[in-house]
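For reference, the structure discussed in these notes is given below.
All protein chains of the complex are present and in place, except for one that has been dropped.
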Amino acid sequence: MKMENLPVNSLSLDFLTEFLISLEKLENDRGCRGVILTSGAPKIFSAGLDIMEMYGKSAEHYAEFWKAVQEMWLRLYQSNMVTIAAINGSSPAGGCLMAMCCDYRIMAENPKYSIGLNETQLGIVAPFWFKDTMVNTIGNRATERSLELGLLYSAPEAHKIGLVDQLVPEEKIQSTAAAVMSQWLAIPDHARQITKSVMRKPTVDRLLAHRESDIQNFVSFITKDSIQKSLQMYMGMLKQRRG
Amino acid sequence: MKMENLPVNSLSLDFLTEFLISLEKLENDRGCRGVILTSGAPKIFSAGLDIMEMYGKSAEHYAEFWKAVQEMWLRLYQSNMVTIAAINGSSPAGGCLMAMCCDYRIMAENPKYSIGLNETQLGIVAPFWFKDTMVNTIGNRATERSLELGLLYSAPEAHKIGLVDQLVPEEKIQSTAAAVMSQWLAIPDHARQITKSVMRKPTVDRLLAHRESDIQNFVSFITKDSIQKSLQMYMGMLKQRRG
Partner (left out) sequence: MKMENLPVNSLSLDFLTEFLISLEKLENDRGCRGVILTSGAPKIFSAGLDIMEMYGKSAEHYAEFWKAVQEMWLRLYQSNMVTIAAINGSSPAGGCLMAMCCDYRIMAENPKYSIGLNETQLGIVAPFWFKDTMVNTIGNRATERSLELGLLYSAPEAHKIGLVDQLVPEEKIQSTAAAVMSQWLAIPDHARQITKSVMRKPTVDRLLAHRESDIQNFVSFITKDSIQKSLQMYMGMLKQRRG
């Protein structure tokens, strides 16, 4: 499954909707037991949530957008398929979340690529289920430090703290992902799926129990003048950087 | 406490019943403050739950068997004694669970020995309290990968991820266990016991709250035709391998 929302695979509402439809098709296809998530964009796995969806829009729009982000997490984190992230580019914020949802993460050893939940750097806050997903991946203390400082890790650092499982030279990432997939597909589906559910259900249930209030939180946070202003500044900076 | 249910220390109903009686005797013996769990069988610590107890029997039998497995875990995980596992052989599935119940794990550095919860490899699923015990030992992410793939670790790998605490040459395992025991017995019993209970009680309470439904789950799972068939195939494979 190659993400191609050029230039940077931003998770816009359109892209998320498309992603969910594709994922559901694969999920319902009995011939498909596993999916490799990778990027068709150069140098970036996914830039995360699309800032354009969080700026200058209506409260209804924000709510709809956030519901789609939740849905993406719910489906990907609980997928019945084997999910492998072939991280062939940088993967900040929502991009890192997608990678963490997978069963296994392989990252290209490119010194320019980084990965992490860097929300606080932008003055925003990762919601509790982003945090839970990271705690499940790298433990409580590493998550605390990561989130408070909004850290982006290089590939070797990410590997050291367990944020990715394996590093490979960039040209080998797809072949390695395919080899790892074979290993996972050798396990009886039924036993693997139940085991995955036993591991992840408590985390999923926490969002399901607070889904509406989580949407309300997001809407009331993102509509604040101060937040809108800092997003505007950030977008200005991005524009300047690009040229 | 040397386990001797030859050839492979399978946890049969008889063996579990005997084990529980021996453990209770020691627990009530004021002169006994610690126990070293080791194997009298060659090359194997314990092969785990006895498959013969899970195949071709009545639902009542399965329920009785599962209750005994729960009881073993409840008693060993909460023992007031210092419990040290001297893992002098392979230790898959239920054998790994017993080792994880102890306060400290020493494993022989023999390249032929492996340890892990490999249930999914057999098409079955480790119950939530096996999972909880492993999460308490090696953390969430390593457990997720271990359980979904049914991984068996070599001694060095097990040491690296924290599944065992110490590796020693095989001939030194009993003397090392005795030395470690002295270190643990130097701590005032009362304070150590309360501390152990503070650490482990939440995990124990989770099983106690769902003990009956956990038995029902096991019985309805194990009586499925597909599961009985895959156990039959597995037993056939074992027979062939042996002879």
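Order of writing sets the labels: A and B. Residues in every chain begin at 1.
Methods note: a residue touches a chain if its C-beta (ideal position, glycine included) is under 8 Å from a C-beta of that chain, and two chains touch if they have at least 3 such contacts.
Please read these numbers as outputs of a predicted model, since none were measured by experiment.
When the full complex is taken into account, the listed residue touching the unshown chain is A:150, out of A:34, A:48 or A:150.
Note that of B:122, B:135, B:173 or B:215, the residue touching the chain absent from this view is B:135.
For the chain missing from the display, the contacting residue among A:121, A:154 or A:216 is A:121, taking the whole complex into account. Of the candidate positions B:32, B:194, B:208 or B:233, contact with the hidden chain is made by B:194. With the whole complex as reference, residues 103-104, 135-139, 162, 165, 183-184, 187-188, 190-192, 194-196, 198-200 of subunit B touch the missing chain. Where subunit A meets the missing chain, the touching residues are 119-126, 128, 131, 139-141, 143-145, 147-150, 226, 230.
In this section, only the chains that are shown with their structure count from here on.
Rounded to a whole number, the gap between the C-alpha centres of subunit A and subunit B is 36 angstrom.
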